[in-house]
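One protein chain omitted, others in place.
For reference, chains read A and B in written order, and residue numbers begin at 1 within each chain.
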Amino acid sequence: MSRRHPKALAAGIVLSVGLPFLPLVLWSLSERWFFPGLWPQQWGLRAWQHVLDAAGGQVASGLLQSTLLAAVTAAVSLVIGVPAGRALGLYAFGGKTLAAVLVTLPLIVPPLSVAMGLHLWFIRLGLAETFAGVVLVHLTVCLPYTVFVMWGVFANYDPDFEDQARCLGASEWAVAWGVTLPLVWPGIVVAGLFSFLLSWSQYLSTLIIGGGRVLTLPILLFALMGSGDRPVAAAVSLVFVAPAFLVLLVSARYLGRRGLMGVR
Amino acid sequence: MVSGQINGRDVRTRAVGWNPRLAVLLAPALAVMLLLFGGGLALGALQALGHLPGAGMAELTADHFTRVLLDPDFPTSLGLTFHIALTSTVIAAILSVALALALTRWAVSSRLVHFVLQVPLTVPHLVVAVSMLFLLAPAGLIARLAAGAGLIASPGEFPLLVNDRWAFGILLVYVWKEIPFITLMVLSVLQNAGGELLEVGRTLKAGAWQRFRFILLPVIAPSLAAACLIVFAFTFGAFEVPYLLGRTYPMSLPVWAYRSYMDVDLAARPEGIAIGLIIALVVMGTVALSVWLNRLARGRETGR
Partner (left out) sequence: MGELRLESLALGYGAQPVVQDLTFSVADGEMMALLGPSGAGKTTILRAVAGFVRPRAGRILIDGRPVDHLPPERRAVVMVFQKALLFPFLDVAANIGFGLKMQGLDAGAIRRRVAAVMELTGLAGLGRRKVHEISGGQQQRAALARALVLQPAVLLLDEPLSSLDANLRQQMREFVQQIQAETRVTTLFVTHDQSEALMMSHRVSLLLDGRLRQTGTPRQLFYRPADPAVARFFGGENFFHGRIENGRLVTAFGSFRAPEAPGNGHRPLATIRPEDVRLDLENGDGAVTGEVTRTRFEGLATRVWLRCADTTVVALTPESRWTVGQRLAVVFPPERVRIFPEPPEKRRESLV
């Protein structure tokens, strides 16, 4: 009897995961679609033309803004988070628990609590409504994840590789660049993708600190939902998901089976 | 040097005292966390306690907190937020365990299924909320299917599934988003240890239920609990989904915090921050409580 179960289960999973994309695709391709039509009464590419209108298009600039923001946040997270992950994963030292709590507490505290508190301070420092200010507030979300991932990577890492390279004549820098980096590269890729996606999907913290000046895709999408232009909202939603799929494909290639386990 | 086993691999952590090299590795991350995260919370607390020197309010007062806590809507909002977070976590946890067990039992390990299972992890909550709106709204895709099947004649006859009393739409978004997260966490444990332990259970004559209760559950419990805590913490403090799919009244705490903070009346701002801090406290309290309970339970098991 169990012959058919695996296929049914697999089909069920694929269907459940795919279902939410159906209305988005249909709506983004519709011109007119009134109740109770199961199909748009009139198909069209208006929404996509609007979205892809590169010349001064809001969506295009939102896409650029979101991409830049996520990329910079991920890069900064890695630069700061990889060393911390190494310290936590490889060494036992006094005060380690405290350090661990400090870098992991932000994993559970919602970003809105932090962003609201930072806002006034950022206004005083001139960081409010700036790209840098938004990067900093995103960092409170992304950095802990980076540290966490790299902690796990370095806990399974054999530092003898580095000693081996040293006594083969590699300087400390040569070891860091030529041995450590390639060895933890898959972990760095995951951590980077993590951070990118987390920053990419931030809404409220961007809104509070960016104050409507830093127009990322989610900010635009929220505005569109308010305006009620469903086809465009659907198309923007799909654009918003696109990098996620890219990330997934990259990770499937890079990480094989383990995939993105642990990403939120 | 301390030797140990992590994930069955031999690893070596080097026990060291505080040295400059370690400080260099940790300092940037700790500084960012202390300044931005700790600072954000601390400054938020100051503002929520009425310390707004620029706005002429310099004295500390608990007024904003008491106003929120004594607001007649507060218990309702708190209850709604708990309902959203707890219900979605519990449903997602149960379905995830079932799914993980089914996947291991039927040895469904095709790359496609694993890949598809990862899709929801990467999709932003906001997009899922938008899609659910298109699916579940009174004039949504499902209502149209119902109309096509002759079950309803007008959108008004379709049961309210978004902006509804029981937060059905919100729960659905969270369950869809979180099942893969919990499932993959549980699955990784099961695939490492599950199979052999179950065979041992069989040779020791444990029945199907006993094998689940006394072998599988204890094996997956730590990862499951960790995953659930993360999901709970996230859903308790998230804003987008309840904002888009929730009712205007009562509001979940994050939506309330947002509304107060963004109010044209700047005097409502400290109240917004106060609610944000209450959310943070509830979440941290829940996590601390569960960690403590877990330690207590483990202490009892080992007879201490």
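To be clear about the criterion, a residue touches a chain if its C-beta (ideal position, glycine included) is under 8 Å from a C-beta of that chain, and two chains touch if they have at least 3 such contacts.
Quick caveat, the model's predicted, so the values are computed rather than measured.
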Handout entry: Absent-chain contact - pick from A:Leu69, A:Leu90, A:Val103 or A:Ala165
Key = A:Ala165
Fill in the blank from the handout: Contact with the hidden chain, among A:Ala71, A:Ala100, A:Ile123 or A:Leu183, goes to A:Leu183
Exercise for the section: Identify the residues of chain A touching the omitted chain, counting contacts across the whole complex. Expected result: 158, 160-161, 163-171, 174, 179, 182-183, 185
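Please note the rule applied: only the chains that are shown with their structure count from here on.
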Completion exercise
Note: chain B sits from chain A at a C-alpha centroid distance in Å of 17
Completion exercise
Listed in rising order, chain B residues that touch chain A in their complex are 2, 6-7, 9, 11-18, 22, 24-26, 28-30, 32-34, 36-45, 47, 52, 54, 99, 102-103, 106-108, 110-128, 130-135, 139-141, 143-145, 147-148, 154-155, 176, 180-181, 184-185, 188, 229-230, 233-234, 236-240, 244, 254, 257-258, 261, 272-273, 276-277, 279-280, 283-284, 287
Completion exercise
Residue positions on chain A within touch of chain B in the complex are 2, 5-6, 9-10, 13-14, 16-24, 26-27, 35-38, 79-81, 83-84, 86-88, 90-95, 99, 102-103, 105-118, 120-121, 136-137, 139-140, 143-144, 147, 155-160, 197, 200-201, 203-204, 208, 218, 221-222, 225, 230, 233-234, 237, 240-241, 244-245, 247-248, 251-252, 257, 259-264
